[in-house]
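Mind having a look at this structure? Questions to follow.
Rest of the complex left out; these chains stay put.
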Amino acid sequence: MHTRPEDIVITSDNSSRLCARTIKADFPVLSQDINGHKLVYLDNAASSQKPQSVIDELSRFYSEDNANIHRGLHTLAERSTNAYESTRKRVAKFIGCQNPDEVILNSGTTAGINLIAYSWGEEHINEGDEIVITEMEHHANLIPWVILAKRKKAVLKRIPITSDGRLNLDDIENIITDRTKILALSHMSNVLGTINPVTEIAEIAHKHGAIVVADGAQAVPHMPVDVSTLGVDFYTFSAHKMLGPTGVGVLWGKKELLDKMQPFMTGGEMIREVHFDKVTWAEIPHRFEPGTPNIAGVVGFAAAIDYLENIGMDKIRQHEIEITRYALEKLSKIDKLDIQGPTEPDIRGAAISFTDHNVHPHDISTFLDSKGIAIRAGHHCAQPLLRILGKVATARASFYIYNDEADVDALVQAIIEMKKYFGV
Amino acid sequence: MLLDDMYRDVILDHYRYPRGRKPIEKKDFSSIGHNPACGDDITIQIALENGNISEIFADCKGCAISTASGSIMAEYIKGKAVDEVKHIAQNVRQMLKGEPCELPDDMGDIDALEGVKNFPVRIKCALLAWITLIEGIGNYESGHADEIVVVSTEQGED
């Protein structure tokens, strides 16, 4: 195991702080130069980097245990199955879920939301029903509902945002009604950084008999999440944004709901008995895991969770609050730069979208890249939100455990140089 | 990476002081281009005299590259015959996509766009103005001059 406890040291001045520099050393990708500058990776909301321990676990698995899972009676198949199933338990514990059967392992957040929209939606949504989303949704938690609403002639309603990028709940009692069947909202916005008051809104939705789907793609990597108290019915996230391998995701759902749902995709490993004219399904979670899954990816995901838990999700959240505070303070001092989202770090994460009055986000990104700084520019898979913000694109810097104040300083310095470069 | 190779002085000059921004009185055809991946938009309006482009309005909302590309285009094509312009635009498209092309000796500022080729993700930006022009001429030639053409660099130009 690469992550020794002593790797995660605490700085002398403040015991709640991470030492990002020591953590950085665990991520081989971060030690390289890009365009002659040490890489400053600030594209974490798109995907995180991987510690050596995760990379090593993938190699180890393929070199020692690899085999297809379930139904196999030989040693490798048993080892693979155990490693796969123990990740399920690991994930359950990580998100405060008591029953690992409620954890469906899949290929990502997108797969999880589509599963709910097809399986639960197909059965329960009828003409005239209402589906409530928010204006700040990622396409993954938006298009499946747009499509479902269209297919079922249901009504798509949305919770608007305030000018500082929070949900505007003033009119919530008119938005969520007895006709509401689903409320789908992101726990943390990938554009605005906003952490939404999921529990509070879920309570209103439940009062009206709706189910609540939360998109945790941006939340789980960055803050403690406990589904046993969050108050939602379904929760989805992706491993690749939280130090884990690509192609792995989680859909958590309440057993009472999952038990009654028809499978979405069908194939091997998810059945009880198959005839040409009749098929009976396996119990959850297997019913929702057809075919050969991303076995190695799932096994590597456990190493990612180990790494995060070794640091502690509370500490990670605290670290990101500090770095967000610092970044917001520094960025807001730059002339003609607009920052999106809440200004108070304690109600937001470390994804910071900004625009320059003159330089286009794509030019910002290209320029920063020439200084070794990786940020993202574009619509961040949230076109409707950007339209509401009046932007066609923003630049976004998003921070994680291995980023520190020095990275913010590098960003700010480069933005200042950029303004000079384009001279507009 | 040679940033200056893409953002050449000529490009930055066109970006800062884009040509072709003066609205024109009468137009013979127009077209609108859109790049959904970037959000870039361009509106082109063209007036003709004896088969030559007499006036052009090219309003590009986008990054430095797409803005400069539109400005370079506006400057270059003014006064030229439609046929010739069509041929040149097609060849600029091919040049940007790294395909074989023939361009006139006198390219004006067009050759400043060549540096974009080293930044594959930005090629689309440079293409937008030229594709929009090609579509506009095509529609004019087939008698649909007053229809607004919406082209997208995502469509087949990816």
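For the reader, a short list of remarks on this structure follows.
First chain written, first letter: the chains are A and B, and each begins at residue 1.
Please note the rule applied: contacts are C-beta pairs under 8 Å (C-beta built on N, C-alpha and C of every residue); 3 or more make two chains touch, one makes a residue touch a chain.
All figures in this text were calculated on a predicted structure; none of them were measured in a lab.
This complex, considered in full, has protein chain stoichiometry A x2, B x2.
Quick note on the criterion: only the chains that are shown with their structure count from here on.
Centre-to-centre, using mean CA coordinates, subunit A is 39 Å away from subunit B. Residue ranges of subunit A in contact with subunit B, taken from their complex: 35, 359-363, 366-367, 369-370, 378-379, 386, 391-393, 421-424.
Within the complex formed with subunit A, the residues of subunit B that make contact are 1, 3, 6-7, 12, 15-16, 37-41, 61-65, 67, 119, 122, 125.
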